[in-house]
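A protein chain is absent from this complex, but the other protein chains hold their places.
Moving on, here comes chain A:
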């Protein structure tokens, strides 16, 4: 097991075959927690269940959150080619130049980089589902050179087809040798794909039409059919084609031939793919497609990996013959017409080649330039569509691309939803859901929100934090075995062992609940198993109901206060939720402030708010009695609010009258007094609206007071709620530097020894570890440190008895210890050697206490 060597840095340990264990999912369980078997299993199972629920919810959310922008994107990609080709057909002469603009979608995703992967994943899924099978996803980390970028792009574009079909085979995609991958291959492959597809379409159309003539073997079809062969068999043509961007002619000559000749899959697979597409496109053709499939499979059987060019040509010939037999039904006239149609491609037969660049900003610029230029060169043959993932602004793309390159792309911007939007959904569906039995308490929730808002704005990291909270809950909390989905709860409670029952009895919230009960029940709860279990069940169900009601009221509070000036309780539901989870809402300063403002609210503002609240409540009315009550009362009051108009008028008049009376006094002092008096009177005599307003508010506040109690007031809240943030914080927010500095300046913090207690962090004690002494001494220095002086100071600290400065010899032990301490500080990055002065080191930090 030695992992020390001067010649090796990596050591591998393959586990011995002897103790091979078969285990897949149970690995985590082995280390889960150290309590008794049954509880452990249960809490682990609960954890797995909970997490599964959350992942399912998130999975659904992921695609639905971006639905809108994806819809636009798909629409854009579908129509990109059409728009382009229409333009081209309008002016045939310039078609070559006109088509060079590559349609590009610029998806602005925001700075939350970690979430982007998921966004693009769902985009690819969506595109593969309905739009095109030809998708390439490029990351900047794979594309350091143009060669690797091209390789990646072309293999993905070509491989996709086979991925669908040959999923049971090990090899994926035509195995083309690395250096033979170039645009020519792609072009010919694509032509083959589309031509075969077109052919099939044509023939299907023809079959549907009346059988006018049966003889058809004209040049049109032949050309179409044999074109793959041409591309394959006559390499010269490939060379002669206008694609000059293709590397060397020699390579181009060699490559297509080998492509076909080497492994059989290269030949067979596209055909197979075609057959599958047949099924999709032309269902009435099923009967016809099947012989074709048989043909291609027989072809696979015939073909061997080591075919010569000639034999592969022969093979290529055979499908074309088969094709001909298919198209025998068509009429010549019709054929011509159709071929005209094919020259003007429709969206079905020319599926776009979508190239997704996930992080455009971090691509090397020259690679991006060349990639775009090459693609635009081939754009007339290959309908490329780019999707750029941009984290900052679309202007960044233009800024980094030169003019001639950005002239090649026709960019359209799509704005993805901001991550806060996604977060709100996650909170709504996961944190505030009634499906997941696990709930998060105020402090950890606030911590996760803080990390989200102040560190990275990444939902992925938020979910990571949530997962950690969940793990901590189920691992550390022995009562978590009860935290299971509500339907299973009855059976779990019934199966509780006495030991488990004791765990629950020891929970502080349960104890305080017991204490609040009358003495008779107390004894029963503590002694009788049956009573206790029943109570636990009842309490847990009550807790569930309470949380539902709680979440509903949180939304009500949000609706009530979010539009207030300064929004004392926050403008988002999440902020209200944090407050409510950890504090008694009615008691908080923020709420009092909000209350003050609410009591001054005009009727026009209050009305929509009340309507809104009723809208929220109505969803929950069936579930909770309290809410039903609240809803009914509010509806009544809303009615009264609506029929207030006349009363208001009267009151207004009376006030103005009073005002006029008051102004008569002459003295300034008296005027002030009077005005104050009037103000008081006015306050004392509220008008009808005002009294109704305070009635509404009082109703709501009473409801809040009664139902919006913080979590830790509920009995058995420990079972379902996770409410400790320190542990989670320690793991999520690492503070390596703080730990290092603390250990250096105050080793006692970690060592807990008697000798190193410091009354002040800057003081030095001889018993401190050497590194710590050296560190403390170096804090006193400026940018450069004289090693000799440092050594002397070090010695005088560690050995106060000795006076070495005048001597030329010093204790070698001390010198060695000092050398070790300095090299450790160098290793940690506090100092580094410098050449600015002899025997000096440079300091790299600026701190010091």
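Convention: contacts are C-beta pairs under 8 Å (C-beta built on N, C-alpha and C of every residue); 3 or more make two chains touch, one makes a residue touch a chain; residues count from 1.
FYI, contacts and distances are computed from a predicted model.
Set against the options "RBP11-like subunits of RNA polymerase", "Origin recognition complex subunit 2", "Beta-Casp domain-containing protein" or "4-nitrophenylphosphatase", the UniProt name belonging to the omitted chain is "Origin recognition complex subunit 2". When you scan A:3, A:491 or A:643 for touch with the missing chain, the hit is A:3. Touch with the chain that is not drawn comes from one residue among A:113, A:396 or A:699, which is A:113.
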